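Every protein chain but one is kept in place in this view of the complex.
Let's turn to chain A:
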Amino acid sequence: MLVSLNWLKNYVDIDGISPEVLAEKITKTGIEVDGIEYIAEKSSNVVVGYVESCEKHPNADKLNLCQVDVGDEENLQIICGAPNVAQGQKVAVAKPGAVLPGNFKIKKVKLRGVESNGMICSLQELGIDEKYVPKDVAEGIFVFPNDVIVGESVEPLLNLNDAVLEFDLTPNRADCLSMLGVAYEVAAILNQPVKLPDESLETSEDSVRNHVEVEVEDPELNPYYGAFLIKNIEVKPAPLWMRNYLMAAGIRPINNVVDITNYVLLEYGQPLHAFDYDRLNSNKIVVRQAKNGEKIITLDEVERSLTEENLVITNGQDPIALAGVMGGANSEVTDQTTNVLLEAAFFNPSSIRRTVKQTGLRSEASTRYEKGIDPNRVKRAGIRAAQLLHQYAGGSVLDEVVEFDALDRDEKVVSMDADEINKRLGTEITNEEMGKILNRLGFNFDQNKSDFTIYVPTRRGDITIFEDMLEEVARIYGYDNLPFTLPQGTSQAGGLSDEQRLKREVKGFLQGTGLMETTTYSLTNEKLIRTLVSPEVKEMEPQPVELAMPMSEDHKYLRLSILPELLQSVAYNRARNQSDVAYYEIGSVFLTKEKELTTQPNEQLRLAGALTGKWLEHPWQQEVKPVDFYVIKGIVEGLFDQLQMPVDFDQAIIPDMHPGRCATISMDGEVIGFLGQLHPTLEKEMSLKETYVFDINMEAVIGAYSNVPNYSQIPKYPSISRDVAFIMDDNVKAGDVKEIIESTGTPLVKQVQIFDLYKGDNLPEGKKSVAYNLLYQDPEKTLKDDEVEESFQKIIQTVNDIFDAYVRF
């Protein structure tokens, strides 16, 4: 809502308050003022001039040579290129020395050999926004009505000195979609009275009932319909002041009839519609639901096919307007119109909202109907418009209105206990002060000590309960005046849950190993949705959750894995020459088996990582360590080690992963994720170089987590260390051998470590040597050599039996 302060001055006294100060007060008390727009930058020395003569320039076809009376002793000779300049006009003249917006200085010049002493201005040149300039003067100079005085400054005449406040209205404050509503608000803030417009109406003897009938089929959808008839009007420009206000409010003036309906719409917040009475082809107005498939051509010349959802105004037969939204072309007011039927109606907000949603048509009128208008202003606005049509279109208003009226105009009654208000606000406002606040708001009330009964004006449809009054009192009292207190009563220990603490611990560990946390989008595209889904997730055959109306193809499905979007981030960096990336992310994936979703999907928390490029680089010591499988495995192992959770890694073949460099991660025999190198084909598709990833079900980790560490006593007796290297077939897994060593050696073998891997010289083709370090320990006593030796030999034998591996000496 754009609020012209010059216009507002008609209803409330704001003299002596600068636009900035007023904006600040309104923002703090009621409505956020988003900005202050000055209609025009200051201009000087621009006055009304009378074009005494206008001839062709002797040396230029398109220029005119004008003699202009500007009220000075001598006329000014001005050359003007505007196509619409003519003798007898009153125009805006920038005299030599004038400064126009944009710091444009007017000087005496010679144009094609002839002197020009000033400039005849268009509205744009005076600083008015092109989109609000009336069409008839958009291509040329502005022409004043005849009653302006030659020599007068144009600044007030054209409202160039106006400031416009831009209100950012919240949906509850529809009352401020009108100048009167704004006036009540400002009056409450400034503690001033509101001056209402003249609502008297002079009518002719003839009754409108002789010419119009009104019929409403469903009072629920249309509780009030009033029709006024104004005869013998003349369609011409509206008065200058009205056009100025409309332009300031962001509406382009058209003609007096349209402008008056728009003016009253803005003044009262009441949408009105003017029909050409003679084009109705009937004397009947019937408001009804449209028939399915019924058609109407609206004012914007679009043919619209209607449904029963739409409310239409008809002439008894055909639709002549889409109720509350837009008029029909068949009954539009034209330059030839002489008799106007004026509609002032109240339509059901939900009905209008449905039509707007369905047609996509949103107008100043529909916006107000949707948000709810003041039932007590409907008829008054009609009277006001009829009066203005009489005054400014020369029409005679018939007596007075034909109406269908089932409208509830009762004020809502809200009780308000002043003590309760103080209790809720933490204030000590006296009953007397409370009454003053209500007076400022313009609310009538009865009072019995602290008990207030409030009769809420119908313009404030947003106030229905005690809490609404709490807000009204609080804001007028001033939020700045509320004390600062801290809550009393129940206190509790705040904190993180175990799960939240674990999440932070995992993040801390990963960051400590060198991974950076990312945040990627949860929504992904069709191509990536099934990429790199962990095997245990895939097994449950999840159906991707798809948005009904995505904004783009890129963000259409809820992810089944964090990895695809994470890898997009890696690719983004690679494309910007950032080739060393180590990322992780914790977030939800969305799992459901339902093709058509009926219940919320399972949001499973997962932890994913992606690493590529160099892991470590120390150039001058010639040390470069690229990311490889064992870097990423080390990170994952380290994490589970830190959390004291044993996990197993098993070679696996997973789509989109390198078939020889991929493993599943299992806990207690259940797969909970995977890790490895991406398949080179996927790397190429995603513009990645060698990249390693991991993906783990965090919920499994959370489920297994205990924040009580598995503590065991520090052993008192010395340990014995033994090394052994086995030569085995290349395809034997070092880890499988390790497991056998552990199980055979138990309970004396406490720890087995692989410390060497060798292939090549001195070993037969297809063989490798893997060296293990075994740590023997007995918590109860000092170990004896022979018991260690016995165990050691048993291990060598067992490994030999199972893997056909023999000891390398």
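What we mean here is this: a contact is a pair of C-beta atoms (placed from the backbone, for glycine too) under 8 Å apart; a residue touches a chain by one contact, two chains touch by 3 or more; residues count from 1.
One rule holds for everything that comes next: contacts and distances are computed from a predicted model.
According to UniProt, the chain absent from the figure is "Phenylalanine--tRNA ligase alpha subunit", selected among "Transport permease protein", "Phenylalanine--tRNA ligase alpha subunit", "Fe-S oxidoreductase" or "Molybdopterin synthase sulfur carrier subunit".
Contact with the undisplayed chain is limited, among A:52, A:419 or A:517, to A:517. In the complete complex, the hidden chain is touched by one of A:9, A:28 or A:767, namely A:28. Screening A:333, A:545, A:701 or A:725 against the full complex identifies A:545 as the residue touching the chain left out.
Touch with the chain omitted from the figure is made, among A:115, A:215, A:603 or A:804, by A:603. Interface with the hidden chain, as seen from chain A, comprises residues 24, 27-32, 170-173, 349-350, 353, 370-371, 423-427, 465, 467-468, 470-471, 474-475, 479-480, 482-497, 500, 504, 507, 510-523, 545-552, 555, 558, 569, 572-573, 576, 578, 581-584, 587-588, 590, 596-601, 603, 615-618, 620-621, 623.
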